[in-house]
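Report on the structure given below.
Apart from one protein chain that is not included, each protein chain of the complex appears where it belongs.
Up next is subunit A:
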């Protein structure tokens, strides 16, 4: 009896000793590397392996943009409240006809090789960006707007537009707009990581990550309290969650997966501004959505509050089928906020039973929408979830542009850009196949004026067309949330996901 009792105890003890031995072995091997990183006031962020070239002009995914964006500096960025913030540009003014913008440059800015940032550098950067043969993802933002860029006087640049565009400075906050030297050759950045930004690239190891040190010659170096930044590559999200718990990194995206394993109360929750919407694109040229009443019925059938709670985890605001993000000014007025109204749906359908399939690469949103709509009398909804590669496949039959109903994620832009990209007759990504000359004319007028009263009136009319014709149902404007290690002090000036520029001014690490 005594033997039987003691054997398990011995095994448990042995197992515990083995565990301790492995741990002790690791501890014995442990050097001061972790401690030294912590002492050096380095902000550590997870990224995934970059999916595109690591070049400021052509970076197409967030990781590649992070690697280059910490080193480069844009003309302008946005605060987290959506306000324009001068970076390499200190002032910007439009001519009376709105066709020429003069950008005054910061006179004391220098690249990290010591050379000054000149008007010629800005011209060269934007020439490369807007060139017809440019493969930069940032190219599309300027198409049909910026005609040419030229040196003004010594410290200014003139942008000549093909049509007046009052939100031009906001376009400077977009992707691939970091200023590079005039003699920069595309594709050479990793050999010589040039830029006028807050940090210097110290090392980049494929598959591992990148380390940066603060740039002592940055024009606002006094505001940078960090010694450096480290980007660590984790291709497995579970690993990055564990790394966050193990204090290897200072932030992790707050998702259902991370929240289910991390004690959220131990960390600071930080939130970005609005950064995207998921649009439900309805093909207005074919049944059943060639009938505006059916499109309206679908818009009234969606429970937007439930989507915010269940899909966006509360980190979104209910939207009203217009492209005016809540932090944009002016905000449209006079529209009734759509919410789920089953009586309205029944009235609009008038006994019809629209049957269609939702096609998307966003499984969660697709499933929730399908469930919501199938629970509403009158709708019969199927779901086709594709991989990202399948959904955005090239060719004329690409599902995201040809399927009858698609759900696609769109990054934040100024409202009128969506008209030229999504709603216009010649828009390249017009998945709804919608066209309305009146909307395009209103948008052109909106872009052309800086008068606040006129812009408010035009915003109201643009939004009313989008709301009434409803080629795209926009149920919510979403944000991002992240958990951050409490050792990090200060608030990020811009969005925490840096989509309008990287800015670590005011961020420090507690010793």
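FYI, contacts are C-beta pairs under 8 Å (C-beta built on N, C-alpha and C of every residue); 3 or more make two chains touch, one makes a residue touch a chain; residues count from 1.
One rule holds for everything that comes next: contacts and distances are computed from a predicted model.
**Student:** Any idea which of "Indolepyruvate oxidoreductase subunit beta", "Thiolase", "Transporter" or "Peptide/nickel transport system permease protein" UniProt assigns to the chain that's been left out?
**Tutor:** "Peptide/nickel transport system permease protein"
**Student:** May I ask which residue of A:84, A:120, A:182 or A:243 touches the chain that does not appear here?
**Tutor:** Spelled out, the listed residue whose C-beta touches the missing chain is A:243.
**Student:** If the hidden chain were put back, which residues of subunit A would touch it?
**Tutor:** 19, 22-27, 29-31, 33-34, 49-54, 58, 60-61, 133-135, 137, 139-140, 187, 190, 205-209, 232-236, 238-239, 242-243, 245-248, 387-390, 392-394, 400, 411, 428-429
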